[in-house]
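With one protein chain held back, the other chains of the complex are shown just where they sit.
Note that the chains take the letters A and B in the order they are written out, and that residue 1 is the start of every chain.
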Amino acid sequence: MAKRIGLESSLACSEAVRLADADVIAAYPITPQTHIVEHLSELVADGKLDAEFVPVESEHSAMSACVGSSAAGARTFTATSSQGLILMSEIMWIASGMRLAMVMAIANRSLSAPISIWNDHSDIMSIRDCGWIQYFCENGQEVMDLTITGFKISEDPRVMLPVGVNLDGFNLSHVIEPILIPEADEVKAYLPPFKPPYRLDPNDPKTFGSVGVPEVYAELRKQLEEALQDSLPVIEEHWQGFADRFGRAYKPIETDFMDGAEVALVTMGSISETAYTAVKEMREAGKKVGLIRIRLWRPFPVEAFIEAVSAVKQLVVMDRSLSYGGAGGPVATELRALMSARKNMPQTASYIIGLGGRDVTRGDFKEMVEAAPSQIDAGRVYDFFGVKED
Amino acid sequence: MGRKIEAVCRWQDLEPGILILQPGCAAEFKTGDWRTGQKPVIDYDKCVKCGRCYIYCPDLSYELREDGKYDWLADYCKGCGICAVECPAGAITMEDE
Partner (left out) sequence: MMDKMSATEALKDFQKYTPKDFPAYEALVPGHRGCQGCGEILALRQVLKGMGGPMIVTSATGCMEIITSPYPHTAWNVPWIHVAFENAAAVASGIEAGRKAMIRKGILPAEEADCKIVAYGGDGGTADIGLQALSGAMERGHNMVYVCLDNEAYMNTGIQRSSSTPFGANTTTTPPGELSFGQATDKKDIPGIIAAHGVPYVATASPFYYTDLMNKAKKAATVKGPAYLHVFAPCPTGWRAAPSSAMTLAKLAVESKYWPLYEVIDGKYVINKKIKKAKPIGEYLKPQRRFSHLNPAQIEYIQAQVDAKYDRLMYLAGEAEDE
């Protein structure tokens, strides 16, 4: 009988790794990821998880050790944030380019400079191109569930791509929520042992990481893109399989209050829960607002998104990071690009919010929905919201 | 696309992550073509079977034979001349090919 207990979301992540029976954890501490790896160390020390915990000397070596471990055929996990994510970015590209399976939890934290331990999405957004599967959790239950599904998706022979599970640092990672912990044997049935289609095996020697001469590099990059796009139906299949077994369904795009909505907020991560309440209140006040919550970021679920937005006239897109000097926030930029090839798409307003842990309230969402039309009329590409100006 | 693409194969035919499945397939590539005019010539009467030609060859171009002496392999030898320098019996000389 699955039991619901009050658990910090970080620890829910560690418990998920325990239930998944990971073989290797190679990780370096960084605020606000620390509780994830500390709890994993405890589980290993107490024999509750039979794994090698490798206390590497940096995040770059964490990801390097994960590449080695995964290539050897072991179920592999790590976690990081912010500066650590950027430090390991060199090897993240290699993990996906070499088509290796692993799961990494990212407790999203803002990037230096200035140094900040507080939450935004600048860390993951600055590495979003790297070929990893990436999705965002909204609450502690999702952290538990989506970490488990991460292994299932990553290790599927049709996929063999690394998975990044994003959870907002502090705002989600350090929050205690009532979480239903699945039974170990149920997880075991859902997630059988890792059987990679290729590994470092002295009985069957293979060469990993050869020189990608010009006569092959472009084909490999095409292969990677196709693999990432083709992983979408597999992700949906395994999320459906999870729903069938555990009763909690996850979709790449979730929508709320969309019936007859003229304008929709677009959010990602834990801020979606605040947005939900704001939209609910706006509806109660008679405003025809809806909410589109992006869960799966890479591969981006284009058709599901287009379907969600088709009926609305206006989108108010939230970004928690910015591409400095460019076209604005990554989410708005990409959504606009994807919609540009279609007809009858809504207009978009774009807001940069919640940088470096700055709070975003229900009132803020209501203000942005009100202000959005004037941004669009004035032809501005995006606005910062919540930054002191006068 | 009009012109011929300089690629090893179609992307669909590539192993994931350009994994190379066949160990030692570099042996298909005959580096013996790199020799620039000289090759080692062995006087087997002088050979003392020390094995230095074999152990000092960067290109694994010597092969142990039944009588304990070593055959030179023309396919891979790049003509560096280490064997000729190091043979303690003076049994190897570099000569024009």
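The definition used in the following text is that contacts are C-beta pairs under 8 Å (C-beta built on N, C-alpha and C of every residue); 3 or more make two chains touch, one makes a residue touch a chain.
Keep in mind that this is a model prediction, so the values were computed, not measured.
One of A:5, A:213, A:249 or A:387 touches the chain omitted from the figure, and that residue is A:213.
Of the candidate positions A:7, A:36, A:51 or A:148, contact with the hidden chain is made by A:51. Contact with the chain that does not appear here is found for just one residue of A:7, A:30, A:43 or A:71, A:71.
Remark: the residues of chain B touching the chain excluded from display are 8, 18, 20, 22-31, 34, 50-51, 55-61, 64, 73, 75-76, 78-82, 84-86, 94.
By the touch criterion stated above, the residues of chain A touching the omitted chain are 23-24, 26, 50-52, 54-58, 60-61, 64-74, 76, 90-91, 94, 98, 193, 200-213, 215-216.
The criterion applied here is as follows: only the chains that are shown with their structure count from here on.
Listing the residues of chain A that touch chain B in their complex gives 97-100, 160, 197-198, 205-210, 212-216, 218-220, 222-223, 226-227. The residues of chain B lying in touch with chain A in their complex are 6-12, 14-21, 23.
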